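Quick one: this structure, given as structure tokens, is what I'll be asking you about.
A single protein chain has been omitted from the complex, and every remaining protein chain is retained in its original position.
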Amino acid sequence: MKIINQVDVLATPSDLDEAGREKVCESLNELVADLFALYVKVKNYHWHMSGRHFRDYHLMLDEHAAQILANIDPLAERVRKLGANTIHSISHIADLQRVKDNDEEFVAPKDMLIDLINENKELAKNMRIAHEQCDDIKDVATASLLETYIDEGEERVWFLFEASRDIA
Amino acid sequence: MKIINQVDVLATPSDLDEAGREKVCESLNELVADLFALYVKVKNYHWHMSGRHFRDYHLMLDEHAAQILANIDPLAERVRKLGANTIHSISHIADLQRVKDNDEEFVAPKDMLIDLINENKELAKNMRIAHEQCDDIKDVATASLLETYIDEGEERVWFLFEASRDIA
Amino acid sequence: MKIINQVDVLATPSDLDEAGREKVCESLNELVADLFALYVKVKNYHWHMSGRHFRDYHLMLDEHAAQILANIDPLAERVRKLGANTIHSISHIADLQRVKDNDEEFVAPKDMLIDLINENKELAKNMRIAHEQCDDIKDVATASLLETYIDEGEERVWFLFEASRDIA
Amino acid sequence: MKIINQVDVLATPSDLDEAGREKVCESLNELVADLFALYVKVKNYHWHMSGRHFRDYHLMLDEHAAQILANIDPLAERVRKLGANTIHSISHIADLQRVKDNDEEFVAPKDMLIDLINENKELAKNMRIAHEQCDDIKDVATASLLETYIDEGEERVWFLFEASRDIA
Amino acid sequence: MKIINQVDVLATPSDLDEAGREKVCESLNELVADLFALYVKVKNYHWHMSGRHFRDYHLMLDEHAAQILANIDPLAERVRKLGANTIHSISHIADLQRVKDNDEEFVAPKDMLIDLINENKELAKNMRIAHEQCDDIKDVATASLLETYIDEGEERVWFLFEASRDIA
Amino acid sequence: MKIINQVDVLATPSDLDEAGREKVCESLNELVADLFALYVKVKNYHWHMSGRHFRDYHLMLDEHAAQILANIDPLAERVRKLGANTIHSISHIADLQRVKDNDEEFVAPKDMLIDLINENKELAKNMRIAHEQCDDIKDVATASLLETYIDEGEERVWFLFEASRDIA
Amino acid sequence: MKIINQVDVLATPSDLDEAGREKVCESLNELVADLFALYVKVKNYHWHMSGRHFRDYHLMLDEHAAQILANIDPLAERVRKLGANTIHSISHIADLQRVKDNDEEFVAPKDMLIDLINENKELAKNMRIAHEQCDDIKDVATASLLETYIDEGEERVWFLFEASRDIA
Amino acid sequence: MKIINQVDVLATPSDLDEAGREKVCESLNELVADLFALYVKVKNYHWHMSGRHFRDYHLMLDEHAAQILANIDPLAERVRKLGANTIHSISHIADLQRVKDNDEEFVAPKDMLIDLINENKELAKNMRIAHEQCDDIKDVATASLLETYIDEGEERVWFLFEASRDIA
Amino acid sequence: MKIINQVDVLATPSDLDEAGREKVCESLNELVADLFALYVKVKNYHWHMSGRHFRDYHLMLDEHAAQILANIDPLAERVRKLGANTIHSISHIADLQRVKDNDEEFVAPKDMLIDLINENKELAKNMRIAHEQCDDIKDVATASLLETYIDEGEERVWFLFEASRDIA
Amino acid sequence: MKIINQVDVLATPSDLDEAGREKVCESLNELVADLFALYVKVKNYHWHMSGRHFRDYHLMLDEHAAQILANIDPLAERVRKLGANTIHSISHIADLQRVKDNDEEFVAPKDMLIDLINENKELAKNMRIAHEQCDDIKDVATASLLETYIDEGEERVWFLFEASRDIA
Amino acid sequence: MKIINQVDVLATPSDLDEAGREKVCESLNELVADLFALYVKVKNYHWHMSGRHFRDYHLMLDEHAAQILANIDPLAERVRKLGANTIHSISHIADLQRVKDNDEEFVAPKDMLIDLINENKELAKNMRIAHEQCDDIKDVATASLLETYIDEGEERVWFLFEASRDIA
Partner (left out) sequence: MKIINQVDVLATPSDLDEAGREKVCESLNELVADLFALYVKVKNYHWHMSGRHFRDYHLMLDEHAAQILANIDPLAERVRKLGANTIHSISHIADLQRVKDNDEEFVAPKDMLIDLINENKELAKNMRIAHEQCDDIKDVATASLLETYIDEGEERVWFLFEASRDIA
């Protein structure tokens, strides 16, 4: 991915280092793809939840999905503000996503929770990596957004982890 | 796709004809896939919009995207209420979607509008077909939802069509 | 009225039958004209109400007027989405309206109620006819709107009818 | 039940066929009675819920009760708009209700869920029958209300069914 | 009715005298039954109101019905908090209710008002008796709820009484 | 009443003519007294209303009372901003009020309406006189407030007048 | 138009000069007719807008229409408060309106804007004339309403004028 | 004051002892008069406040005035529900009020606070006496209202007392 | 604890018996200490909840904590209005609290529920004792607050008790 | 300043006298400059407030600043509607402002209040002069806005004056 | 304090260094204890405030208390997300708190302000230290929360400092 030289005639849209911006934008686009894929997975589990805890988990996953979706637009727009292009399509997402699709007809509730613990942990870790790249090029605005999203990701891990434990 | 016999022990969740339900559910899952793919495409154009009308179209496409997203959950849950499974993943969407991905780095604003006229027209037509299938099996609840979504689709076509005309 | 061939170059805005659309649009424009004329009549009675029930009926008619006005924009926009033109002016309304103007300086409260029972009944009947035309051409989106408006019209008839009865 | 000839002097409140209206009104009054009886049963279970899922099910049943109660007024008022009388009393409800009273001192949570699955399924089926009667006499306004209520009933079945399954 | 010994293993849910609680709970269940029956009667009159004051009384009775319904849940839950069972079904209501059902096809508006004056007066009186029983066993929480509900009942009597007087 | 020379040391709080301000302030204090007295009278009739229109008139008079009360604070504060003192007490009101107290135990509803027509007409007339005094000294801020209050007073006259007419 | 002598028995509803009121009421009724006609024209253009600025102008005209509609009720009620009758019907509007109907099938966007500049300028001028008539008879309440409406009219002229200029 | 025998023909509006009700109503009317008089006094001080604490005390007194005014309507309506008449006029207030009018042109801020401490203390004491009278006749609804108002009165005393102390 | 003689110069803030107030204030301060300690305990369990019901109980305990916290300020301010001092610090709480601290690193969910049943029962009992002390000195304002808080405490007991039962 | 002849081709945006408009616009631009300068001064004092009344005055000045800022946009837009240009920059403000800048490092609270009394009095006087100029050319829309702003200015003077007095 | 190895079977909840997490969690728990202790102290002063500024400071301290309380839950939950345990009880708070309890019966207002300046300064400093520890282990989510809380603490210091200065 290359920073589009959209500023030839007028003015560069950013005073940040161009090479650094390219690297950050690549990371952000991967995160956006992951967030889309995770959103679909969480909705998948939200729709196919079953068992005595149905309503409780169905609601929890809907809250998680809403939280995840709300991360997408600000990150994608950060890419645009940094002068690069962002996600275009389902196939673009499929190319970049690190979240693993799960097309099983049936997944037991506890397995859903465990799968999502791992996905959210991975997401938080990747966001932390992107945060360091932002630090490197002094892109404090993107970094600030990621700080909140990392906290949300860690909160989802905590909720899912505790809910997956067999303690009466 | 097969209606899951989840009602062996307890009770069938629906008094509607099983074969008809299978057919309706297949159509609904295709629509859900289309809505996801169209959502991503509309956000794509929302993010990569350019030109003197930038803010006006950027806002319009965000409204369209929000409207499209809001169609997904009720339709996917209709599939579940009819006793079948719905969308699981990005790859599942990629398999079923009829919306065409557009991964061009640059699309001119007017070309975006024209592309979306066609996608939304196609979507409304496919919703109308699903509506007739619902009518056939007396699934009036799904049909009622589709009536509103068809109107919304036709409204998007109208807005996009008028905005794409070169009249001063 | 003819469906405007606004789609020569680009694409037809609708997959519905053109002749059927023309017929539906004619009915809808007559309804829009009726709704405008009824709105003015109800406001007329709202402004010229008198007698011991003044406040009660004054408020009821204002609620009816607001409800009637809110039917206009969605129906007129349905005409546009179907590819035709809608109402242009006061004289256009005067040409199409079936609601009868009442320019009397003084109308007794009970006579106002009876007049409006008849107008609203007629309106509901005409909406039902338009609904059948929509059914004929599978325009389920317009039909769905009319279902709600027919219920509102029948509610106004009920309220007005009961309020016009001399029972202590 | 007979359509009251309340329109002798003034005007018939409806252009729909009288015999058809009688039939629809009978069905609607049975539904109103069922909704009242189901409301009491759901509140019964809401109040007497027990076990580790207490709060989750207690809240779910309160949501279901609120949803059921909200169906009553519009359907009863449809009967009035069609020119007939509707429910008068507890004994009237007792005469017409098809929902089975359960006066057990103790009902296990899972048995509550299973009982309600069946009641809601039956309710949805009876609403679908009433919907067909509306279709027969072109009473599209009542039909439109029922479409939403059937969806709600099917949603309650889905929630209750999933929550009653013993899957960890 | 007997206080359920649900606290064998764990702990008594209340430090109040058990015999006194039984007596209070019996009174509260009768009140809950009365409130349900009165709710249906008020809705009955709300639906079958007629005459020149239709809208005014139709709205007043809807406000009364909403107020009455809102008394039910807190009182029924008080019974549960005191360790007893509460209302289960329509037939349970029919057994306990002191409100008299009125299944007349037609009731004149003024007769409706007079009937409701008496029912509401009786209700307030019965609530006052229950209040004294609460005082006897120091159940101040239930008493406090009843104080507000008695005021509401007396307000309904006042409104209905004044509205039933033939003064110009 | 004299303009308090509170500005000896610091600065005159107003560039308006002092004699003119005195005259305006006297008029405003009389209006404030009238508004208080009318507020009590309207609440009196609100509380002692009777007859078949009870709820309708009871509500109307409460709306009028609220509207009248809302006039008091801004006018009293205008007096303070103009450098004079305003109303102090019930006896001060009694001294200045032109509204006539009515301590009858029973007043028929229609007589209440007619009494209030006259009081509100008188109030509007007195406000118009005060408005002219404001014009004379260029106190446009007070004048602007009075314009709205005169309209409200004339609206109350209209409502009360129409409601007092014996037209069926 | 003549001031109705509705006050024979009771009391004149106004202390303003009767001849002056007649004159003001005539002007106000013409304004009400103009506002209705302009409302329809603005909605006409709102519905038939086209071109690249479609959404922007479609929204602007809807805001203008809402603003215009909100002027009607207060002015018509001023006529009633002054003791005269106001608008009764579509034909009454047609008789009094000075706004020119435009029934063209197609109007270019810029021509719409220019047409509306002229209509709104004319409206503001006519409101200013009515304002002077109010001043003449000391009807400060009507005058105050018109001041706000004139500002709104001038704001619409400004928006439309700037939007009609061909400046890049 | 005598309980009006308004229930000759229809029904007594209350099951409470008539003599006791008379006594309670007399006390309530005195309280209503006191609340009106105190409201005017608090507004008096609100308008004539001065000194470095102007804004702080001006706001505090406005909050107190709003709280006092909100006590009036429920208490006056309690009198009506108990079958007696309540306050009619400014002169009626002047007859019954125990609050002392203060018509001084200038009152120092601290003297205002001290005066209001005493008035509010006296009010709370009189409310407590009325509460005991309610207890005597089992009028628990009035008693419940007074409990909240006594707390508000004691809060005003606390605020005013602390604010009047010369502690730095 | 002694009632502070803060009223030497000005006026006693209360007409209630001083010795009785001392006793009530001691009880209230113990309750405030208990409420603080219980708030911390409930938050402790809210934070350290685990197991399949994690989210359901985590939310329930947060609702309980919010309810408990909301009792503190009004009770502490009652102490101040009665002329005494209230809670100052963590060590003050530690001195007065009867709630038992639980510093275990791990507590099983069910043990948390059982612990809280007991704490809330004890709290309700202590509030009932304080209520009787208020009755003894006619402090109806404090008593009224406690009535609501006792109901809340009993509701928490009920929720916790039912949730702790092993019924499927 | 000259009225821009922006209406050559199309239409004059106003029926008001051109010379008069020029004069009014000059006054309005001076007022806009004063309002900007006063806004900065009030924020200055808001930020640098000190002393025991810190919070009270800090909040009061923030309310004043918000009120002042809200006057700017409507007045500047009035200039545009009258066909002239308005404020462009900080230096433009500096040229036109009559408010005196105060760049002292430290200003005592009382001196801040006294300074603002004078500035606000001056502002109100200048607004009154502009109001007369509007009257002269019949620009009633601008005049109406100024009436409200003058009242606000006089209110600020009153608050500041009373707060600056050394009365205990 | 040790990071609980709750992730043996499933997965570590965090990719951050374990030793670093332990250190951060210890700091956070001390902060949570301080916030609880400071909350009680601020409420203490809120309840025992006195003097002419009573209402102003009483309100300010309530705002501060609410702000402090709102810091607790997010910080305690950060500890849980990092895999450690947080505060359990009043005695736990007493062990960890660095805020000094003040159990004086009487504290002069100014002394309250000065005490709180110091406590808040100390709190901000300790938060800054915790922030550096977060930086060291790349826990950007906790750091981001602390940044806002430090600003709030510094704002409280500023308000309290300015309010404690004796400047007229």
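Chains: A, B, C, D, E, F, G, H, I, J and K, in written order; residue numbering restarts at 1 for each.
Basically, a contact is a pair of C-beta atoms (placed from the backbone, for glycine too) under 8 Å apart; a residue touches a chain by one contact, two chains touch by 3 or more.
Since the model is a prediction, treat every value here as computed from it, not as a measurement.
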Q.
From the list J:C25, J:I87 or J:A163, pick the residue that touches the absent chain.
A. J:I87
Q: Among J:R21, J:K41 or J:R55, choose the residue that contacts the chain missing from this document, as touch is defined above.
A: J:K41
Q: State which residues belonging to chain G touch the missing partner chain.
A: 52-53, 56-57, 60, 159, 162-168
Q.
By the contact criterion defined above, which parts of chain J meet the unshown chain? Give residue numbers in ascending order.
A. 4, 36-37, 40-41, 43-44, 47-48, 72-73, 76-77, 79-80, 85-94, 97, 101-105
Q. Which residue numbers on chain K touch the omitted chain?
A. 114, 117-118, 121, 124-125, 128, 131-132, 143-144, 146-148, 150-151, 154-155, 157-158, 161, 164-165
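Rule of thumb we're sticking to: only the chains that are shown with their structure count from here on.
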Q) Which pair wins on C-beta contacts, C-D or F-H? A) F-H
Q: Starting from the mean Cα coordinates of chain A and chain B, work out the distance between those two points in Å.
A: 23
Q. For chain I, which residues are shared contacts with two or more other chains?
A. 52-53, 56, 77, 80, 143-144, 164-165, 168
